[in-house]
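With one protein chain removed, the remaining protein chains of the complex are shown where they sit.
The block that comes next holds chain A.
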């Protein structure tokens, strides 16, 4: 099944649940009407939270830059000796 159809059916199920809640009157009507708004806002907040947490825990590797410079120096040394043009950049 195409992915967009999966999302569509998920939304359909959620909408059906919401309409069901409206009909059944388990909770006060005024609250039920606002549920979709709450849902969207929570989704947005969750997204922002994920971005924030991910940003804080973003893996960095400063030591890799150093290792890379060492590798480059080693490579340049070998290649120069072997007659490959490594120029000066």
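Quick note on the criterion: a residue touches a chain if its C-beta (ideal position, glycine included) is under 8 Å from a C-beta of that chain, and two chains touch if they have at least 3 such contacts; residues count from 1.
Definition applied: contacts and distances are computed from a predicted model.
J.: Tell me the UniProt protein name of the chain this structure doesn't show, selecting from "Electron transfer flavoprotein-ubiquinone oxidoreductase", "Cardiotrophin-2", "Adenosylhomocysteinase" or "Dolichol-phosphate mannosyltransferase subunit 1".
T.: "Dolichol-phosphate mannosyltransferase subunit 1"
J.: Using the touch definition from the top, which of A:11, A:27, A:45 or A:86 touches the missing chain?
T.: The missing chain is touched by A:86.
J.: Applying the definition given at the start, please give the residues of chain A touching the unseen chain.
T.: Counting only chain A, the missing chain is touched by 2-4, 7, 47, 50-51, 54-55, 58-62, 64-65, 68, 71-72, 75-76, 78-79, 82-87, 89.
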